[in-house]
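Missing here is one protein chain; the remaining ones are kept as they sit in the complex.
Here the chain labels run A, B and C in written order, and each chain numbers its own residues starting at 1.
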Amino acid sequence: MLIIMRQGANKNEIEKVKLFIEKKGFDAHISIGELQTVIGAVGGKIMDPRDIELLDGVSEVIKITSSYKLVSRIFQAEDTIVTVNGIKFGGNNLGLIAGPCTVESYEQMDKTAAALKKSGVKIIRGGAFKPRTSPYAFQGLGEEGLEIIRAVADKHKMAVTSEVMEISQIPLFEKYVDILQVGARNMQNFNLLRELGQTRKPVMIKRGLSATFEEWLMSAEYIMAGGNREVMLCERGIRTFERITRNTLDLSAIPVIKKLSHLPILIDPSHGTGLRDKVVPMSRASVAAGCDGLIIEVHHDPDSAVCDGAQSLYPEQYDELYHDIKKIAPIVGKKVF
Amino acid sequence: MLIIMRQGANKNEIEKVKLFIEKKGFDAHISIGELQTVIGAVGGKIMDPRDIELLDGVSEVIKITSSYKLVSRIFQAEDTIVTVNGIKFGGNNLGLIAGPCTVESYEQMDKTAAALKKSGVKIIRGGAFKPRTSPYAFQGLGEEGLEIIRAVADKHKMAVTSEVMEISQIPLFEKYVDILQVGARNMQNFNLLRELGQTRKPVMIKRGLSATFEEWLMSAEYIMAGGNREVMLCERGIRTFERITRNTLDLSAIPVIKKLSHLPILIDPSHGTGLRDKVVPMSRASVAAGCDGLIIEVHHDPDSAVCDGAQSLYPEQYDELYHDIKKIAPIVGKKVF
Amino acid sequence: MLIIMRQGANKNEIEKVKLFIEKKGFDAHISIGELQTVIGAVGGKIMDPRDIELLDGVSEVIKITSSYKLVSRIFQAEDTIVTVNGIKFGGNNLGLIAGPCTVESYEQMDKTAAALKKSGVKIIRGGAFKPRTSPYAFQGLGEEGLEIIRAVADKHKMAVTSEVMEISQIPLFEKYVDILQVGARNMQNFNLLRELGQTRKPVMIKRGLSATFEEWLMSAEYIMAGGNREVMLCERGIRTFERITRNTLDLSAIPVIKKLSHLPILIDPSHGTGLRDKVVPMSRASVAAGCDGLIIEVHHDPDSAVCDGAQSLYPEQYDELYHDIKKIAPIVGKKVF
Partner (left out) sequence: MLIIMRQGANKNEIEKVKLFIEKKGFDAHISIGELQTVIGAVGGKIMDPRDIELLDGVSEVIKITSSYKLVSRIFQAEDTIVTVNGIKFGGNNLGLIAGPCTVESYEQMDKTAAALKKSGVKIIRGGAFKPRTSPYAFQGLGEEGLEIIRAVADKHKMAVTSEVMEISQIPLFEKYVDILQVGARNMQNFNLLRELGQTRKPVMIKRGLSATFEEWLMSAEYIMAGGNREVMLCERGIRTFERITRNTLDLSAIPVIKKLSHLPILIDPSHGTGLRDKVVPMSRASVAAGCDGLIIEVHHDPDSAVCDGAQSLYPEQYDELYHDIKKIAPIVGKKVF
């Protein structure tokens, strides 16, 4: 930690800061500049920067060590590659996931899966437990939904991803699902994250609506700290003042995360924009920016979808997009799965 | 729901919108204006506005019924008043809660409670389970923390409020605590909210860092929908681009919530600003704006606090603030508890 | 305008709203629904929705006509194509602009232009008047800067774009420059916009740091209302809570603007990210999303740049990017200029 003293801070103030730091178990390294004195605090464990900010004569306090370790590129230089049902995410690989917002019925899942299979999809998504803003909205089929998606996936030789909302659901998900998703609203449900560190299936963690990159990485750190090394990050739009799009999809997440972390970074353009006609251009953009994967909502008949039909592609649209992706990916050095 | 057609939308497009609405189980009321046609959709159950937005000729779709019911002033005109240990929140009453961020030890809680008692505090706060961004940070004393705060509160004839993070902790909280808090990061942990609807102790729900007023009310609706009528809302700052303050405390929450809902609205100026020297002016401001309660971090010795000492008041500061509050409250028609 | 009455609003309240609307010169069309009455206000000129929101019994007021006209796709269905020095922006065309942040000297401009020429650049950028947050920072070379960039551009057969900050500078810009830029901080400098409506050179207007799409289009409307039809929009990042990137580049601007307006939409990935290593991926992403142009900062020697060197590409990097762009553009149906 670095403590920047104000211009004109006196000896007494500097001395008090030094004593405070030492009391907290840190060593104080004082370096007196032309205009300002800077004090480095090293060697201790925990100190809240704001405690020092309140001392007289202090201008600013700066944390210089990032709080995450296991997720950092410093800890692991080479890209983590997560492989599910032959599909690879990370490194030079671009994995694709598609499927409806919600599992509605066996028939719906089967029709959608059959359509997607033709476009090469090998991992299907579909919600069984749905986080809904309103207590009166459809909350998903629950375990029955997981049974359906598993059965359909097995029939079509696909793997399954679905959102887990609560600790008590984890055993169910370990039974039915290949990738466990953590939703944006649960990105800082730390109890859930800690438990997911104990599972040995890959976990995909979405970015919270107002989460900084650092907080997001810290949440991934919770999972890795439990021993689970197969963590994937998924950007799905942040909340800004704009109202025409549901959220603002932040594609700079791709180069930023790839620099800070070795974990795969996926994009969810469906929630990120909220409207079908924005999904296709933003998917292509994600690939061109170098993402490691895409998770896209597709429904065999979006007009009759129970949920989020407006942001779901028609199977033909997905197929067309898939062909575009296969053209763009090699330009940025990626192999499409 | 109202569908605004574009200027120049043709008969065919209008007819298709009508058919779509009717297929979804709604009646369509078409009113042809000078410039634009407006179609009202009434009587049905659920329809995603975006599904219609995607139809040809549609300019905009507007939801006209708010999604919350039980929390609304339309449902209940008179203010809900929550009473805990003789302290009232809501109506003409302003309740005060104070205490440290975290339960550290019996001695710390006892000293703080003894100091606060002199300033009339009858409800003490203190975290036993702490939501921490980092998995490596102190996570609270757990059940031991709850035992300590209960014992100290009983000794000083105080009630207790503390944050519950997870469904499995609810029985513990029902045993030790008088008000169950839901933290900002859990505001949309819908499973937790649903379970809290089953308890019969008051629940205080904090506003999420990027939650709209409507979403916040919807989360309170989850709790009320379970049958728990004693719900309190607590503003604790939203996330904006500003960096000097930890969050931006949104005091307009007070008049806005009082207009939309009958539930008490409290302010947490400690998390809302993150710095002790901002807590006092913002507390006074909250009272002048008409809040129904304040929850303020106070530590008997902030400099040695394990957590959030920088935003904790010294007991003497709290006492001084308490006297200011007692002067300001009557000017806005409030009685201080 | 549509006025949604509350559930249970009484006849008296409805009557008062009707009278208010009529007093303002509008006709009131009342339609009584099952749950709520909706009143349409048509035919009048100006009415502030909030005036009605304050009347008793009113739940919500909705504006149904967008405020912009000339910039709208409804007004003009076909894409506006702006051509400068043979470079086309809009329709199926993707125009490229490159150059340094600031004009520093003849030598610097000449070297940069010579390097860019090899990569096909035909429009060069460079600031002569610089909007700087600090009054003590370098404010640009002024008219001398315009003279230099013009001379260099003429030598290399290029066109020139530069930022105009103030009404009194317009005659200078008409003399030296081919495209007049309006900076993000001046997006709502309405006096400047009105005057730019009088010029007959193309104007490129950047999106303000917290401007909605609608406000941005309204600012373009100011320019078009003065008779200037050659307006281009340029996204350059919005302000959010994130700190690692300088701004959050909102690429959804591309599909959104293309739907609402016929004007060309350009992307400035240099200001949008603020760091060189993010510029390349975000440029490729912009092209894949279908943008009509890119304006990219390139300096012959970024390490010695007076300003924004950190976000400027090396000429070799630009050349490599140019080749990627030429590969991606045809996939999305664009011809690169």
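Keep this in mind: contacts are C-beta pairs under 8 Å (C-beta built on N, C-alpha and C of every residue); 3 or more make two chains touch, one makes a residue touch a chain.
As the structure is a prediction and not an experimental result, all values here were calculated from the model.
Of the listed positions C:Ile81, C:Leu172 or C:Leu209, the one in contact with the omitted chain in the full complex is C:Leu209. Interface note for the absent chain: among B:Asp56, B:Glu107, B:Glu174 or B:Asp277, the touching residue is B:Asp277.
Per the touch definition above, the residue from B:Leu54, B:Ile81, B:Ala151 or B:Ala288 contacting the chain not shown is B:Ala288.
Mapped onto chain C, the interface with the missing chain covers residues 20, 46, 48, 50-51, 53-54, 67-68, 131-138, 165-168, 185-186, 188-191, 193-194, 209-210, 215, 218, 221-222, 225, 239, 274-277, 303, 307-311. In the full complex, chain A contacts the hidden chain through residues 2, 4, 6-8, 29, 31, 33-36, 38, 40, 42-43, 59-60, 62, 64-66, 74, 239-241, 243.
Summarising the interface, chain B meets the missing chain with residues 210, 212-214, 238, 240-245, 248-252, 254-256, 259, 272-273, 277-278, 281-282, 284-290, 324, 327-328, 331-332.
The rule is simple: only the chains that are shown with their structure count from here on.
One inter-chain figure worth recording: chain B and chain C are separated by 38 Å, centre to centre, where each centre is the mean of the chain's CA atoms. Inter-chain centre distance (chain A to chain C, centres taken as mean C-alpha positions): 30 Å.
Computed centre separation for the pair chain A/chain B is 26 angstrom, with centres defined by C-alpha atoms.
For chain C, residues touching at least two other chains, in rising order: 240-241, 243.
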